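Let me begin by presenting the structure, written as structure tokens, before commenting on it.
Every protein chain but one is kept in place in this view of the complex.
Order of writing sets the chain letters: A, B and C. Residues in each chain are counted from 1.
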Amino acid sequence: MSDAHPHVAVAEQFDDAEQQHEAAGLGMWIFLATEIMFFGGLFASYTIYRNLYPAGFLAGSGLLNAKIGAFNTVVLITSSLTMAMAVHSAQLGRRKALIGFLFLTLLLGLTFVGVKLYFEWYHDYLTHVAPGFGFHPEGADLARIHALHAPLSAVELFMCFYFLMTGVHALHMVVGVGILTVLIVKAWRGRITRESHNIVEMAGLYWHFVDIIWIFLFPLLYLLGVTR
Amino acid sequence: MSEHVASPKMYVVIFLSLIGLTALTTAVAYVNLDAMLGLKNLPLNTIVALVIAICKASLVGLFFMHLRWSSNVMRLVVVCAVFWLAILITLTGADFFTRNWIPIPRPWQASVTYQRSSGIVIPSNVRR
Amino acid sequence: MATATVTAIPTDTGIETRNYLNADYGLKSWLLTTDHKRIAWLYLIAITFFFLVGAIAALLIRIDLLVPQGLIVTPETYNKLFTMHGIIMVFLFLIPSIPAVFGNFLIPMMIGARDVAFPKLNLLSWYVFVTGGMFVMYAIAAGGVDTGWTFYTPLSTSYLNTHVMAAAAGVFIAGFSSILTGLNFIVTIHKMRAPGMTWFRMPLFLWSMYATSVMQVLGTPVLAITLFLVAIERMFHVGIFDPALGGDPLLFQHLFWFYSHPAVYIMILPSMGVVSELIAAFSRKRIFGYEFVAFSSVAIAAISFLVWGHHMFVSGESVYAGVVFSALSMAVAIPSAIKVFNWTATLYKGSISFDAPMLYALGFIGLFTMGGLTGIFLATLAVDQYVHDTYFVVAHFHYIMVGGAIMGYMGALHYWWPKMTGRLYPDRWARVAAFIIFIGFNLTFLPQFVLGYLGMPRRYAIYPAQFQSLNVLSTAGASILGVGYVIPLIYFIWSLRYGPVAGPNPFRAKGLEWTTPSPPPPHNFEQTPIVTEEAYAYGSGVPHSV
Partner (left out) sequence: MLFGLLLGFLPEASTMARPVDYLFWFCIAVLVFFTALIFATIFYFAIRYRRRSEDEIPPQIQGNLPLEIVWTVIPMGIVAVMFVWGTALFIRNARPPADATDVYVTGKQWMWKIQHSNGRREIDALHVPEGVPIKLIMTSEDVIHDFSVPAFRVKKDVLPDHYTSIWFTADRLGKYRFYCDQYCGMGHSQMRGYLYVMTPGAYEAWLHHGVQAQTMAQAGALLYNRMGCSTCHGTGKGPPFAGLYGKTVRLANGSTAAANDAYLRQMILYPGQKIVAGYRDIMPTFKGQLTEEEVLDLIAYIKSLGSKPGNTGE
């Protein structure tokens, strides 16, 4: 790949395309480091509270539907695959495959957000389990809470962290979906060629990172409650 | 983020292993490991779930995000971020989980005598 | 450097040739610039504005404390004043001051690059910073916020209805400007050094900027999420940090101080970098123990993330955690001590000249020593139990921030002003201002150490009468300090128009930034320089000034 970039638009502050590519990659990874620390604040608080109120978090996790969580995980991992294939086809300059895979990733991302919004959050709102919106679980939920001797404030705290962590994650998904639409438009106009595919790689890094965050969220939030 | 172009076949293999690991972690979650192995206060289920999650995350990171073929600086950034997060969690935990430890062993404290400013020594165990 | 009389402007200086200031005219050329030097100017203007607002709040506080029951404002207004003073000075002046102004202007020039790695991101950082600043200004205009710059819960979440949301949003947004600047600098220093510029040939200013950027990148996001949680708790009345609803206020303090202690190093480390430059330039010597000073910057960046617990020794933190944090806090004092000793050793057998920047650098070393050592008082468990949250702490961190960070900032401003504007400032006035600032500063904050020793608590609008004499002394000092800061403001603006023309290297210093004309052309270097010698190689001849 010696003359990998015969006529690539090199920004004037860079000497050559290789330096530009390396700089963009490092910049993206440092941004992902800040995202790790951003989510890190939530993970740290979650860890502390989970050890302070084990029963409350166990009961709270029981309120979630692990099957939908698993389905969403599979959706997100598939979208990671299609994103990786999109980056692959961008590197080889196959425009049609690029647009196809980008569209697939977009679709999967929208499915994920859609499932979360309708089947999980809206359902929790209806069953009065959403904190801040009149949190008073009843029926089977209440029975499970009492069975585990969990104080209601701790269950509400768990639901707080559930909505916060998945909310911030969903926000990042929406931003990702926005980036994908921009990429599809650029690719459609043929502005992403074999030489100038950097932006697709960066979008790929971002998407895979958001997938990694979900990989950790799924067991911490959903799988805690299913253990019988 | 080097110029390495990975083969689609490798991507699919990684994808399938990720799906497999997801299935595994979900299945294991339904089994109450503590009861099965009888370990008293070790959150076995959590540990297993986290180990699988770390494996999945490193698969995505190394192969999908090309960390395996990128320069050491990129890997250093990731390692530093995870290490700093570990600092936050461990040192905050150090405070929360040692809060109700009794500060010092009983005998040493009891023997400390009180030096009154006027020189009279009051042994601490004398009932006032 | 004798003050050159105002002669006709010689043609070969930067003023007449095409430079980054006269390359383009009009508001659009400034507001949409991607030139790192112009963005440095944008930051300088924004920061000076915020410094003035914060300084007014400080003076009002000092005037109010002239009398035990408060001279001019009610306790509520006093609480809003010290909160505003804290938020503006910390988040809108000290944290961005040297990194955003001198980091932006100098990092590309010192490593021989044409611009930072991501110029557009650099401009975005400025807009994000100004937006955050405007949120804080709105919080003042709409009625102020009285939580203290630390936003402690449950006071900030459930017991106050002042403009906490606006202030928290302002700090949240300004934090992202700090993150993006840090990201930009790390990539620039890693990827865009000129050929021959190895890590150990870089000036020490770049080492401290690199360490500062690492702290900005890894620390600020945790503050962002913490303020986000406070905002969520205020909006939805959920108990993340409020004990009445099941949360724990100490968790907020942990998350807040995890960022805010590295933040105090983000404020002081750039000044240390500046002082390394000034000491080397004005004693025309290589910094004594270059590697030790460089590695101590990196060591400070690493250890600063382990020590935040010393802010919570008496807050109900466990005794064991207190002991661990106290030990780690002792470790973080060592790199600072190494730096101070190495600077002093650099003066040995040097050829020292007393230009204004050098006065600020020498002032920095003295005052930072006092500030640093009183810091070790507060890291010692038994002493902290006695003087925590008293004026002893206020005096300690003002010695570090005003005696250290602002002294370094003023030194940098004087040292690189000729390079930024092509004009010289009046040297005699600059030295007078430096002395006034040094005297005023010490008169303001030494009495506060004694107030702390006597146990006067922090953030008291009304205090017992026995502390009045010391408070009057402190207010007198504050007015002198105020005058000291106004003088440079005047003569810098004066020098823009009437200052004598400065050649490319008025202080005859070593460094790539001095090899360009002043003010430098838009792309800094005609062709990328090749670096052959280490950072302060005065041995191979002192560069000419013209």
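In this section, contacts are C-beta pairs under 8 Å (C-beta built on N, C-alpha and C of every residue); 3 or more make two chains touch, one makes a residue touch a chain.
In this text, all values refer to a predicted model and were calculated from it rather than measured experimentally.
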item: Given B:7, B:72 or B:100, the one touching the chain that is not displayed; value: B:100
item: Candidates A:55, A:68, A:97 or A:110 - the one touching the absent chain; value: A:55
item: Contact with the hidden chain (one of C:30, C:236 or C:377); value: C:377
item: Residue ranges of chain A at the interface with the undisplayed chain; value: 53, 55, 146, 149-154
item: Chain C residues touching the omitted chain (full complex); value: 75-76, 79, 146, 148, 152, 154-155, 159-160, 243-244, 249-250, 283-286, 288-292, 313-316, 319, 322-323, 326-327, 330, 333-334, 337-338, 340-342, 344-345, 347-354, 362, 365-366, 369-370, 373-374, 376-377, 379-386, 388-390, 449-450, 453-455, 457-464, 469-470, 508, 537-539, 541-542
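The definition used in the following text is that only the chains that are shown with their structure count from here on.
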item: B-C or A-C - the one linked by more C-beta pairs in contact; value: A-C
item: Taking each chain's C-alpha mean as its centre, the one farthest from chain A; value: C
item: Interchain centroid distance [CA atoms averaged], chain B/chain C, Å; value: 35
item: Per-residue overlap in chain B, given as positions that touch at least 2 other chains; value: 73, 80-81, 84, 88, 92, 96
item: Junction residues of chain A, two or more chains touched; value: 22, 26, 30, 33, 37, 40-41, 44, 48, 52
item: Complex contact set, residues of chain C against chain B; value: 190, 214, 218, 222, 248, 250-251, 254-255, 258, 305-306, 308-309, 312, 316-321, 324-325
item: Sites on chain B touched by chain A in the complex; value: 1, 3, 5-6, 8, 11-12, 14-15, 18-19, 22, 25-26, 29-33, 45-46, 49-50, 52-53, 56-57, 60-61, 64-65, 70-71, 73-74, 77-78, 80-82, 84-85, 88-89, 92-93, 96-97
item: Residue numbers on chain A that touch chain C, as the complex places them; value: 11-15, 19, 22-23, 26-27, 30-31, 33-35, 37-42, 44-45, 48-49, 52-53, 131-133, 151, 153-154, 156-157, 160, 164
